[in-house]
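Rest of the complex left out; these chains stay put.
Residue numbering begins at 1 within each chain, and the chains themselves are lettered A, B and C in the order written.
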Amino acid sequence: MTLPKRNLHTSPKSGISPTYIPPKSVLIVNKHRTKPVVEAIESLLSYLREKHPDVRIFHEDRPDRPDGTEIWRPGTDAERVDLIVTLGGDGTILHAASLFKVGAVPPVLSFSMGTLGFLLPFHIDDFGKAIETAFEGKATVLHRMRLICTFQNKDGHTMNDVRQEWQVMNEVALHRGASPHLNTIDVFVDGQHLTEAVSDGIIVSTPTGSTAYSLSAGGPIVHPSLSALVLTPICPRSLSFRPLVFPSSSSITLRLSERSRAEAGLSMDGQVSHVLSPGESITLRASLYPVPCINRSSIVEPDDSRRGSEGAGPGKEDDWVRDINNLLQYNATFRSKALLRHSRT
Amino acid sequence: MTLPKRNLHTSPKSGISPTYIPPKSVLIVNKHRTKPVVEAIESLLSYLREKHPDVRIFHEDRPDRPDGTEIWRPGTDAERVDLIVTLGGDGTILHAASLFKVGAVPPVLSFSMGTLGFLLPFHIDDFGKAIETAFEGKATVLHRMRLICTFQNKDGHTMNDVRQEWQVMNEVALHRGASPHLNTIDVFVDGQHLTEAVSDGIIVSTPTGSTAYSLSAGGPIVHPSLSALVLTPICPRSLSFRPLVFPSSSSITLRLSERSRAEAGLSMDGQVSHVLSPGESITLRASLYPVPCINRSSIVEPDDSRRGSEGAGPGKEDDWVRDINNLLQYNATFRSKALLRHSRT
Amino acid sequence: MTLPKRNLHTSPKSGISPTYIPPKSVLIVNKHRTKPVVEAIESLLSYLREKHPDVRIFHEDRPDRPDGTEIWRPGTDAERVDLIVTLGGDGTILHAASLFKVGAVPPVLSFSMGTLGFLLPFHIDDFGKAIETAFEGKATVLHRMRLICTFQNKDGHTMNDVRQEWQVMNEVALHRGASPHLNTIDVFVDGQHLTEAVSDGIIVSTPTGSTAYSLSAGGPIVHPSLSALVLTPICPRSLSFRPLVFPSSSSITLRLSERSRAEAGLSMDGQVSHVLSPGESITLRASLYPVPCINRSSIVEPDDSRRGSEGAGPGKEDDWVRDINNLLQYNATFRSKALLRHSRT
């Protein structure tokens, strides 16, 4: 893992690199191995072998690892990866990012397998064009901010060393889980006590995660090119607990209060990962290592007329506007103009 | 106006009458006189003249009154109306009901002109079947509760006599209107002070109105066969002002506080009707005279297979479930299974 | 259990009984046995023995059962109870009601131990006055509606006989619990499919429960003298899922969809009670047996001057207005008039 650190404060829309060297290694990530995924991987492998024969192709060490790929194991001494290719749903990208819990993530090129996902810019049928754009260094990336998590015991001392750090792309949720009782969480911002939350739990989310669990819990939709932390309560026993948005320079600590009657579960991007006992806490900060996600708009032809008229050329992050409309059906207006015949419905 | 009073507490799903006498007079109501409306009225008139030649046909006294209709004027000495037929949008039904501000409303048969509406069960193309069902006394009605409004001056004395009473089908909204300043409204329930609201305004809605302005302001969706009053604040300056639902036995008073810097406008079903000065108030109660709306399900054939399998035969109020799904797109799920191709969007 | 059935549709504010017979048996319910509770029970027992020596005093069969009480066991052949006295928090009343899962509940007189609760009308220090009002038959009750639950297996057949029925006072919540994944629930109203919910879970609540979990999940506050069912989603993955309020004649079925990847837990008034497997369902209806809760206003002197001026005499349900203001801090206005000195804070 020798990728240069990318600072959060660089433009989130910059190209991958100015003095460009094509990727020499690719990591293929898939969560499930359904028939379409298997076939897609095969096509992808033959394509890469033919067009980019020198490139090393890695895959996680799993029984179902595709032939012709080398084993790749995460960790500080992992083999260098220049490009990640994911095949699957949003969960596959979350999984790919979680393989780089510590340090930087290489650029991610994500293919959907036909179903839609919020983090999935490319349809698998277009993989050739997308791969070439990435290899030619013409792709533009959206640096999706991540949160870095550290854990503190009852005395406030850090419970983990650097290797146990954890970075998330969507959110951290501290939740009562199977306990039927409300839990009590003390929330601190930059070390200052903000509030005591009696609720099902608390979500601390990135802008990327603002369209995931946080949205379901009533949080605002935050554009992913903004660097910010979103704090959203889950079913708080209070009429006046609203979502909060903090600058990315803030640190947020969630401390399971000693008043809580039970342990609480921590979900990291939807994976139950830790359990906090009363008195223990987790602290979240913006990570220095965002996830560089290759934009859909990267590979749209410059002469694409519809794009032109919209005024958003390749490299502009505008996938998001289309996604919240197409996928979330944002502000779907009532069908007042449709035609409904009672006898035909 | 000699229609028998209908008690709110009778079943909301009962047939029009057990010892049935067919309607002897019909009031046609239309707000606008677009080409489709004009044509629809013509078809309707020839149909009625042919099939029910003895029926009197009324229309409001307006310059554009269709030929062959008699003038009808609202008021306590109005001509008796046995059936209202509306042609237009939801606003047309609201307008029809507002012609019966005092006392009872005859059953309402509502036709949409192609566009959808929440209160519009029938498409105009099916008018023959619908009219016959109504004339044969086979139609079932949903008694949509109304609110009756009385006004009080600063000393708490009633400002109107019975003739000035007002009944609404959707809601009463007391709103700052063009004044840029928040107003202050004291809310009383059954004479008891409930809260002081600093906001853009307050809505008191029927269950029918719960899918209109109240919904936009964050209120719950209340099934129209429930008798209840919904109180919904409009942009309150408080984190803890939630919508409230009261039994139909409650009376709610909105008093524009003397702290308010400006007058506030009262909208009755979307018509700006009165202005309250600081100190004045309006009191809302469930009216004894709901609006009997003929159900779409009335005219569905008993052997309609799809209906049968749903288990909801004619007479069951189930239009509503379909409407909140079809019209409001209630709980429209994210399009996670659709297929989106970037190159084709 | 021979108490007469009380019909839900009788006035919710009626006195306990017209031809009045004083209670012959009292069931004392306490969840915890803290020092104040122990002392309160002792005072209560000596008071009852002195003033009402013929009354039988029951207590649940627990190791910490107070001396001088008889064992009482729930069930269809339970000893007759004429009055329940609870000492503790809201959870104690929920527990008391849950002892009468099948059939009717006797009137409940609830004492708080100093802490506030939403269902707790009386402070323990006033127990003498409250007990006498109850024994003299002067108390007024609020009939708090309950929900009756039945369970269906994958084929839609009822899974329990009458003895396994369950009645709840607050709500039923079907929740993903410790599973990190969203579950999918099909919601039916009166047998008709309403929506498919992808969420953390679904709450079906009584008006009483509308200030409990449902409120935290974003539901409206419903006055407890209204008979209605409230359906509130918990963190739905949809922008357009709003709380719904149904008449008490409706039945609501929650069916854990076969698409759900995991089982889901059912909480009944906050007790985890059952687990549903994909395909199984639970159906909720208004129970015939509400919980008759003795009102705080019952024991306020008629000459209480403050009351008089409010216009709400004894027997009027107005505890609720005070409770949502005092306890929930409903619409707590921003402290714009308070005085804050930076140097003194």
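Heads up, the rule we're going with is that contacts are C-beta pairs under 8 Å (C-beta built on N, C-alpha and C of every residue); 3 or more make two chains touch, one makes a residue touch a chain.
Remember, it's a predicted structure, so these values are computed and weren't measured experimentally.
Peer 1: For validation: placed chains = 3, all identical. Expected total copies in the complex?
Peer 2: Number of sequence copies in the full complex, not just those placed: 4.
Just so it is clear, only the chains that are shown with their structure count from here on.
Peer 1: Chain with the smallest distance from its CA centroid to the overall CA centroid?
Peer 2: Here the chain at the core of the arrangement is C.
Peer 1: For chain A versus chain C, which are copies of one sequence, does the interface use mostly the same residue numbers on each side, meaning over half shared, or is it different?
Peer 2: same
Peer 1: Taking each chain's centre as the mean position of its Cα atoms, how many Å separate chain B from chain C?
Peer 2: The separation of the two C-alpha centroids amounts to 34 Å.
Peer 1: Averaging over Cα atoms per chain, report the distance between chain A and chain B in Å.
Peer 2: Chain centres of chain A and chain B, defined by C-alpha means, are spaced 47 Å apart.
Peer 1: So what's the Cα centroid distance for chain A and chain C, whole Å?
Peer 2: That pair's centroid distance is 42 Å.
Peer 1: By the touch rule stated above, which residues of chain C touch at least two different other chains?
Peer 2: Correct list: 215, 236-240, 328-330, 332.
Peer 1: Could you pull out which chain A residues touch chain B in their complex?
Peer 2: 112, 114-117, 121-123, 125-126, 238-242, 296, 299-300, 322, 326-329, 332, 334-343, 345
Peer 1: Would you pull the chain B residues touching chain C in the complex into a rising list?
Peer 2: Those in contact with chain C are residues 189-198, 207, 210, 215, 219-223, 225-226, 228, 230, 233, 236-247, 249-250, 310-312, 316, 318, 321, 325, 328-334.
Peer 1: For chain A, which residues are in contact with chain C within the complex?
Peer 2: 177-178, 180-181, 199-200, 213, 215-218, 234-240, 265, 267, 270-272, 328-330, 332
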